[in-house]
Every structure is written in C-alpha cells, then in structure tokens.
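Removed: one protein chain of the complex. Kept in place: all other protein chains.
Labels run A, B and C following the written order; every chain starts at residue 1.
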Amino acid sequence: MIIMERGATREQIQQVLNEVTRYGVRAEISNTDSTIVIELVGDEKMIPVSAVTSLPGVKAAIQIETPYKLVSREYSRYVGNSLENLKIKVGDVVLGNGKPVYIAGPCAIESETQIMKIAEGVKQAGAHILRGGVFKPRSSVHSFQGLGSIDWKKAEEALKWLRRAGEQFGLPVVTEVRGEQQVDLIAEYVDILQIGSRNMYDQDLLVAVARKKKPVLLKRHFGASVEEFLSFAEYIAAENNKNIILCERGIVPVGKGKNFTRYMLDLGSVPAIKKETYLPIIVDPSHAMGRRDLIFNMSCAAIAAGANGLMIESHYNPEEALVDGSQAVTPEELGAIIRACNRIYKMITPKNNLN
Amino acid sequence: MIIMERGATREQIQQVLNEVTRYGVRAEISNTDSTIVIELVGDEKMIPVSAVTSLPGVKAAIQIETPYKLVSREYSRYVGNSLENLKIKVGDVVLGNGKPVYIAGPCAIESETQIMKIAEGVKQAGAHILRGGVFKPRSSVHSFQGLGSIDWKKAEEALKWLRRAGEQFGLPVVTEVRGEQQVDLIAEYVDILQIGSRNMYDQDLLVAVARKKKPVLLKRHFGASVEEFLSFAEYIAAENNKNIILCERGIVPVGKGKNFTRYMLDLGSVPAIKKETYLPIIVDPSHAMGRRDLIFNMSCAAIAAGANGLMIESHYNPEEALVDGSQAVTPEELGAIIRACNRIYKMITPKNNLN
Amino acid sequence: MIIMERGATREQIQQVLNEVTRYGVRAEISNTDSTIVIELVGDEKMIPVSAVTSLPGVKAAIQIETPYKLVSREYSRYVGNSLENLKIKVGDVVLGNGKPVYIAGPCAIESETQIMKIAEGVKQAGAHILRGGVFKPRSSVHSFQGLGSIDWKKAEEALKWLRRAGEQFGLPVVTEVRGEQQVDLIAEYVDILQIGSRNMYDQDLLVAVARKKKPVLLKRHFGASVEEFLSFAEYIAAENNKNIILCERGIVPVGKGKNFTRYMLDLGSVPAIKKETYLPIIVDPSHAMGRRDLIFNMSCAAIAAGANGLMIESHYNPEEALVDGSQAVTPEELGAIIRACNRIYKMITPKNNLN
Partner (left out) sequence: MIIMERGATREQIQQVLNEVTRYGVRAEISNTDSTIVIELVGDEKMIPVSAVTSLPGVKAAIQIETPYKLVSREYSRYVGNSLENLKIKVGDVVLGNGKPVYIAGPCAIESETQIMKIAEGVKQAGAHILRGGVFKPRSSVHSFQGLGSIDWKKAEEALKWLRRAGEQFGLPVVTEVRGEQQVDLIAEYVDILQIGSRNMYDQDLLVAVARKKKPVLLKRHFGASVEEFLSFAEYIAAENNKNIILCERGIVPVGKGKNFTRYMLDLGSVPAIKKETYLPIIVDPSHAMGRRDLIFNMSCAAIAAGANGLMIESHYNPEEALVDGSQAVTPEELGAIIRACNRIYKMITPKNNLN
C-alpha cells in the first residue's frame, strides 16, 4: 500500500504505477477524502521498498501482513478511510447499519405460484429481501439440483419468476451462483449474487462474480477458519468490489457421535469478524441447524451476537418443499422471529460496541 | 428398564432384582407417582427379555438404545416422570427454571482479599453463585496450577476463603475438582462440584464426584459431540445423582488459520440439548471467547439461545489476574451483561418452546 | 438402477427410458457382457418402483442408497461388472494396478528451462508422470497464483512448456484446472486434468472437466469426509467418465496448538476407499506434510497403506522455488523414495487383499 503526498501530481502517480506493475503486482488508486492511496493486489513482497519510497510524491509505503488487508479495519485506518461499518444499499434496503435485515424465501424455486406465494408471505412477515435457489449445490449428483440444472431455458424462467415476485412485493432478490457459466445469466435478474458455502474457496468464481459489480453474499465454507473466510472475501474486494455481505452458516461438527444439529453455528465468529472488518455479516440459522424447532432461538442468538441480518428459509408448507423442507419455517413463524429479533437488536444496541 | 404392574409386591420386585443382577447389571428402583420402575445400569442387552417379562408383577420391559437414557426426556416419558425441566436447588438459588442464573468469580483464587472483593463485586452486579478455581487444569505443567497444587494446606485455606466469601455475600460456591483425591476435601467446602472440560471423559472422577450427592457442574469437553456429553452426564446419573448442570464452553476451532476466538462456542447445542434432556444447561462465554470484548454479545446470544444461566469470569482488575485475565470482565461490565440478559430472557420466553 | 431381461428389445428399453425421464431423472444405458443395465442419474426416489417394474422386459429395479453408486464396488457387483480394480491408461502408464505410479514435478511452472530440467530429473529418478502448476489456487489473493493468472497468453505458453517437457522425456503430463474457463485450454495440452483440494465441492467445474473425457485426478478437500469425496467423484462418473484418479492430500488438523505438519494425512482412508470403490487412489505427501524431511517416511507409509501411486513435488533447487519450496524434494531424494516404495509395494503385495 502506497500513500502519496497530499499534492502528488498525476505524473508522480503514474510513475509509481509503472514501477510496481513491473513486479507483476496490480495497482488500484483509491481516492479517499484525505489521501490518494495506491492499493496493491498481488505479491507485494516482490517489490523492494526503496524502489517505491524513493519516487517523488510518495509519502509512505506500508506493508500489511494480513492476507485480507483490503477488507480489514486495520487497513482502513491506515488509508484514512472512514472507520464506520460499510453500508451496502440494495434497492431501498441498507445492509450494514441500522436495523437488522431479513432475507427469506424457499430453498429452491419450484414454480411461479410457489415463489409468488412465499414472497407475499415473507413480505408480510417483515422480510426485506427475497431468496430462492435456482442452481442448488448438492452433495449427491442423485439429488434434485434446482430447476436451473435441467436446462438454461428452465433456469431463465425460474429467474424471471424470482424477479417478478420480488418486484410484485417490493423485495430485492438474491440467488446462488454455483458455476462461472451461470454468472452472466443470473446477474441479469438478481440484485445480490450469492456464493454458497461449498464454493467459498472457488477463487475463479469469486472473481467472475465480483466483476459484475453487484453486491455479493459470500457464505463461509463449513471447514474454513475466519482468516480463510476473510481471505477469500479479499478476492472479491481485489476486483474493486467491496459490497460484500459475509454470511456465517455453520461449521462441520466435531467429535464422535450425534450433535443433533446439522452444522455447528459459530456465532462467536460474528462479533470477532466485526472487529476485524467493516463488512456486514449475517447469519443463516436454517442450514446450520437443519431443523425448524431451533430456528427461533438461534435467530435471536445471532442478532444478540451482533449479526447485521439473517437469512432464513421460509415456505408456506415446509413439508412439501422439494429441498430441505425440514428446516423451513412458515411465514407466521418468520414474523414472530423478526419481531423478537428487532426487539433484541434495540436492547443490545446501547452496549453493543461492535464497530 | 422394567415397569412393574401397579400392585406389584415387594417380593415380586425382589425377584426381578435377583434376576437382572445375575447378568452383571445394576438395578435401581425409581418410585414415581404412578409406577414402580426398575432402572438398569450396565449392559442390559445381556438379559434375555423373556427372562424378565415372564416374571410375576412385571408389566413391561423396555430397552432404550440411547447411551444416555437416564437423563433423556424420552426415558422420562416412559417411566411416567414429569416432563418438566429439572429444577436444581443450590441454597436459595434455583437452576433450571425461571430466571437465568449467573455464576461469576475469578478464574483462580489468589488471596482472601481478592476473593472477598470479587464476591462483593459480583453480588452487587447481580450474580447468584460464586466461582473460584483452587485446582486449575493447565495445558502446561510449567503454568500456574492454582493454589491447590502447592500443597493440601494451601488448598484447604483457599477453599475456606471461598466458603467465607460465599457466606459473607449470600452466594453458594462452586469450584473445580481435577482429581479423585481432591473430591473429599472440596466437597466439604462447596455447594457445587465442577468437572472441567479436560476431565469430562474421566469416568472414575465423575463417579467419585457423583457420590457426594451434591449438584455437579459438568463442562463439555472441547472435542466432544453432544451425544458423548450426555453419555458422560449419564455416568453421574447412574450413581443416582441427577442434579447435573451441563455447561457448554466451546469446541476446538476447525480450519487452517486464525479464528480470533479461543474456542468455537456451539450455541446451537443449547436448544438441541434442551430437547434431548430435562437437565439445565448453562454457557461459559469466557473460556470460549478468551477475550473480554466479545463477552457481552456472546452472553446475550447464549440466553437468547435458551441457556439456563451463564458462568462468567470476573475480576476487579483483570490485568493483574494470574490466570486468564484477558478474558475476565469487571463487576461493572458483569452488571451490564446481567441486566441485558435478563431482559432478553423475558423477551424470548413467550415464544421459547424449549421444555 | 434398472436391470433388463436378457432378451429385452430396443422398444422395451426405450419405453423404460421414456418412463424414467418423465420424473426428471437422466438415464444411461450400460451394456455389460451379461446384462443391459439402465443407470439413473438424479433423484430416483421420485420414481414409483411399480411404474418401472411393471414394464415389459424389466427384470428388476434396484435402489442403491449410497450417493456414490456409480463408482462403488457394490453397484459394480449388481450390474455384473468386473469386480477388479479399474485400470486407467495414460499414455504408456497404467494407473490402478501393477506397480505404483509416481507423479512428480514442481508446484508451479516458472520457465521452460525450469520445467525441462525438472522433467529430466524426475524421469531419471523413476517418475512416470510430470506435474506442474499453471493456475495455482492460493489462500491469499496477494500470493503468486501461477503464470496462468497473469494472462491467457502466458498460460498457454506455460502449458506448451509442460507439454514439450513431457514429450522430451516420455512423461504424460497433468496440471490443475481451477476454473471453468480454463478447461478448454488446459485439456488441449495435458493428459490428466487435476481438480485441486479447494475445488472438490465445485460440482460445475467437475462436470465441465469430466466432459473432456480425459482422466481426472480429483483431490479430496481438506475438510471432506470419505463419503463426500466419493460423492463428488460421482459427479464425474455421472458424465460417463469413470477415469477418475482419487488423491488423498491431508485433512485440516484438529486440536489446539501446533501439529508440526501442514495437514493431517488420512492414510487410513486409502485402504478404506479401496474397499468402497474400484477407482485407484494415490497420495500426495508433499502438501500434506508441508516439509521435506517427512516425505520419505510418509511416501513409504502411503504405499504400505495400499496407495496406487504418489504425487510428489520435486525441484532441483527447492530453496529457489516461488511456491511451496520448503516441501519439495530433489530428484536424487525422489529416486531414493521411489526405490524404497517399489520394494515396499512388492513386500506387501502377497498379503495385500485390497481389491
């Protein structure tokens, strides 16, 4: 990271860019209120410090050891960026500050009627964003993979239903992108592009999605440390797209024998992540628990832990859902969850020093 | 498990006992309101079902597959026990129902002045039970192991200070038992005997502690599944001591790289465990997080998840604590935590179907 | 899975295909010596059994519960396939039977001179296949990502070097495919397409790679169970490409504190996997250990465990390698490893009942 002097000229900046790119490192200019900062992406250790600091107009060259510097608070501090949490606007919804944001909808879109009916239900329940899976990642090739996996025509049809349901009820929409070839199609129809847990390490997909310049919802892999999670968010930020919504959704359980929840929800990561990064983080209790009867408590717990929002599977008739019905809540249950969470949010706010 | 007919005679019961003990299985008679039930401890699969059901006075013989039947709700249902949560009385404090119970105090007792001063602080903050370590389990033999490890005289002195501090401020006291030889001494001075995370699998210690017939606070091992946790609680219950307070305190983190919390707090286990057993479960956010700045949020989250109480390290001057100071909160911070938690408890209660 | 009667007609088969595809399930005809079997890919539970068994020419419909039936020995047995291990031919090399196969080369290709010199070294040492990374998956966007990540021209150049080095020394070549867009380019130049550990769950990439109909080397994700590993191999098999070389490369370490190896090499999975599937499995001790001084022992251990081959990083001058130099062995060390492993292979063969 290179900090230029206040009056640095265009030529001086260009000279620095020329120098650093010689070492195979990419540079991006970040013009904050107070300073011009040249952010480097790549192996900056290759560049001799003196090669940069000796150039005219350069105030300082700082090397940050963390693999996720672009999304870190520490880096923000250095470059003189605001220390506030990042606010991400999606339609009229603002994620990352103020009240918690609720994303709800079915695991998989099954028909236009289904997504319409669910959109109506979750809107009434108080949800802000509509989710619905078109391309479902599954552990078995022999399980239903979402309508998108049938053919591209069916995929586009399902995306149109989602879009239409969102517009009808004033809800921005989000769906998961599972492969690079799906990026263009999906980006046409949705407001937020989701990277699922299984794809968190898939850096080429992250780059392809980031380049759409739309907000990205990145789920933590179920075997990833927090450091890895942020390091892969960095792949998105490195494409000059910092509109990243992090999502904790559970870690593989340890130990011999049953744990009675599908995954282990690492709620402690929520406040810990908020200390490290200015990005918002939400929680998905549905996939983590894998059972409806624990969603109320774990939603409340997530908000109490400091989450900026929740992503909850909802279906008017969970039993008949093609995928993961056992973990979906009805719109009525969703309403009760949202009301409780909003009250908990207000209660912890005065003592909640997470920023 | 053998259920006797309503009018079963003393002789008939004795005959059943004679029969089952022939197979190396221990039997205990549990006389509930409605039924006489003979609970078996041991490998009941060795007993031919017909050998029992053919005896006079026997209504039914039911084999429960779970390794933790004595503490399970399922078993309670069979034997006609109340389906309510177990309430454990410790002095004037009731754990397991009503308001959350707060256990607080220093990691290790250092002097009479220290424990007195902390007892006063946590009492004012609203805590109900005083904790203080005398025998500290440590990962390194080269770390301070608590005053108890110096000699038995010093151990007894520290226990007396703890007792006195508890009496002075009306707080029942709890301390950890690390080895079988400490059981007698500690049981003389404290109200609750604690089994630490590292000793959860130590079945002989569990048995020795259980036999004191005092409430036992059993912490989940940091590598144990929920099923194992309950199966080792069963070792205590099998000694006819069901006054077991379970405690979730974090699981070893997974993944490569940093997680920014010492352990991974498995809050999803809290409501899941409450569905399985009638025993109360509390949460220790201090050891799980290992850092003071996340305790407020994770305490609130634990109560929102349905915990029956919290165990929080508290010290008037965390920086000068000999052990784990970086995770202790001051009595003032503790007060704020307790106030927030009590309000969250009230808020979730109407929708909280955990019983 | 539907087994047709011996004299089943073309029309009868078509009728079955029509029926099953109505339920959104894909069908592939597998004509073994003895039987015509219709393999189903998708959620076959949707098809009522009677809807199929009542059709003329159908002998039986068997539902196999495992998510990896196509690659399982159990399924092979049902469909009357040979029960032998699958032999995969790559040029003159046969993987999956007979002597162990050694894949060696640098972590990342750096120049034509480098890959040529290494190819010569590993050939002399007794290696059979040449590896070299062009697109490197990395945990940090700020680390060197391989020449392929600079631009497509550089990527193609590096692939040509690899190809040329392979041809010069009579070694088939393998490199990693990290994203879908790289598949076409890489498939033009290499004999085996590798899916790295981080991409194991990336089902769209697996499908794209499988369709090239070249052998696929699939590495187990460092957080995946064996069942998941085989279930994702199934994604490749479901594209009618069973030339899958499995590779164990280490699991994330558990526990607090240092483990002194980068990952935990799960050698017990090697014989366990060979009992489950007919696919060959090799071991990569280099990434698992992350340190050169343990490679000799762990290579010998892998062959003793029953591995069909090894993948070892090798560099004439490990210290100057751009990526992972600390774990590469010199060609001389590689030669010693190969000699020892070949002798161990011979020694365990008579008692080695893994087939």
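By definition in this document, contacts are C-beta pairs under 8 Å (C-beta built on N, C-alpha and C of every residue); 3 or more make two chains touch, one makes a residue touch a chain.
What you see is a predicted model; the values in this text were computed from it and never measured.
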| item | value |
| --- | --- |
| Options C:L17, C:I62 or C:I344, residue touching the unrepresented chain | C:I344 |
| Omitted-chain contact residue, chosen from C:A127, C:V173 or C:V226 | C:V226 |
| Which residue of B:A61, B:V254, B:A321 or B:L334 touches the chain not shown here | B:V254 |
| Listed residues B:T9, B:T53, B:S111 or B:Q181, member touching the removed chain | B:Q181 |
| Missing-partner contacts on chain B, residue numbers | 24, 40-44, 67-69, 137-144, 150, 178-182, 198-199, 201-205, 208, 221-224, 228, 231-232, 234-235, 238, 252, 254 |
| Hidden partner interface residues of chain A, rising order | 139, 222-223, 252, 254-257 |
| Sites on chain C contacted by the missing partner chain, in the whole complex | 223-228, 231, 250-261, 263-273, 275-276, 288-289, 293-294, 296-298, 300-306, 336, 340, 343-344, 347-348, 351-354 |
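Note that in this section only the chains that are shown with their structure count from here on.
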| item | value |
| --- | --- |
| Innermost chain by mean C-alpha position | A |
| Residue numbers of chain C (touch at least two other chains) | 139, 222-223, 252, 254 |
